[in-house]
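One structure, as structure tokens, below. Some questions next.
One protein chain is absent from this view; the other protein chains keep their places.
Presenting subunit A:
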Amino acid sequence: MDEEYDVVVLGTGLTECILSGLLSVEGKKVLHMDRNDYYGGESASLNLTQLYRKFRPDQTPPTELGRDRDYAIDLVPKFIIASGELTKILVHTEVTRYLEFKQIAGSFVYRDGKISKVPSNEMEAVKSPLMGLFEKRRAKKFFEFLQGWKDEDPATHQGINLDRDTMKTVYEKFGLEQGTQDFIGHAMALYLDDDYINKPARPTYERIVLYTSSMARYGKSPYIYPLYGLGELPQAFARLSAIYGGTYMLDKPIDEIVTDANGKFVGVRSGNETVKAKQVVGDPSYFGAGKTDSGKVRVVEEGKVIRAICLLKHPIPGTDDSDSCQIIIPQNQVGRKNDIYIAMVSSTHNVCAKDVYVAIVSTIVETSVPEKEILPALQLLGPIHDKFVSVSNLYTPTADGKSDNIFITKSYDATSHFETVVEDVQDVWKRMVGSDLVLKKREIEGVQE
């Protein structure tokens, strides 16, 4: 630890591992540390022993659940949107060679007490039980409008200006009902609340296009998922970092972020050792999150997410026995301000024993009794074999790090995919490096054939 590094990375969550990998590829000398003895931090996937150690330290996992090593339970439920930014980074950095992906088998939305498949284009919209006959015609026109849109061709605009008109205006133009707006805005544009409605329509248009193009890519849902769980993603980027010279230390307690008299970053202290570096980047838990005694406030809480990991012995009712799926419960359907998500995976994705299904229910906390808030989702699951509930604070940094060389990533939010994680990576990268993240082709060919 007596060497000096360009960057010390604290925590091996996905955000930190992508940054570590990209920084190493860029030629930076990186030291990457984690207080845990496993990879992934908050975005890890745990085996049963690790899961019990975290949630029920006084118990051992029941043998009836099967072999410990067959389990990789995600702590944060997210899927990879097939045509999204994370896919681009995975392909570009070629970490895909360490990973194998499968589709998520279905995407569903809750409306009027039951769940239905989310239509992904005008063809599916006209067949969907989500809408009545006349509404289907209106929705068909709406989807045709979106698919036909060309920025350079005003004839396709039908009088709409995506940058000026609000989404409300667009919905009204096509006369779409509230319930239809719910599944378009929440199950396709994947907004967590209704704030988007009174904002310019362009971002919503782009999100719907992302959804439909992702859907078109593999067919069953817009999502893909890595075999053996999401925890494979940080491991793959950590390997990328290591291959480019990054040094890894797990199971390393981090005792202090050492700064000089002006508050500028000097190094990181672990026990009696202090390792020096030009910059430090890490997840909020290394910078005072959740602690009251740690001097300088570097992160603030911006809300809470409740996540309930539910082990089922059956697929979720009403999903055509899908081996994996996402179900979105739009806020309006259950009188809330934020959507409730269900993300389910199973042994098809090598994350649990055969005939076990892992469904994670999550939402942004709105009341003082969060467990009550997720009841509408729990009721959709059928008998729940076992349940592990956590409420996590969402932290965000108070400063951009440019003045003190201390860069802090954000907590994993309640969205169902990794697009905001990539936004955070791009944002932190720009602050650390001083220029936009440009994905360059790697110079050295890794695999010799």
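As a convention for this text, contacts are C-beta pairs under 8 Å (C-beta built on N, C-alpha and C of every residue); 3 or more make two chains touch, one makes a residue touch a chain; residues count from 1.
Keep this in mind: contacts and distances are computed from a predicted model.
Since a chain is absent, check the UniProt entry for it and pick the matching name: "Trafficking protein particle complex subunit 2", "GTP-binding protein RAB5", "Transmembrane protein 60" or "NEDD8-activating enzyme E1 regulatory subunit".
Answer from the UniProt record of the missing subunit chain: "GTP-binding protein RAB5".
Just name the one of A:R207, A:R239, A:R307 or A:R336 that touches the chain not displayed here.
Missing-chain contact among the listed residues: A:R239.
Could you tell me which of A:S20, A:S43, A:T87 or A:T319 touches the chain that is not displayed?
If we include the chain that is not displayed, A:T87 is the one touching it.
Tell me, which residues in subunit A touch the chain that this view leaves out?
Against the missing chain, subunit A presents residues 38-39, 69, 82-83, 87, 90-91, 94, 96-103, 213, 216-220, 224, 227-228, 232, 235-236, 238-240, 242-245, 247-252, 348, 350, 442-444, 446-449.
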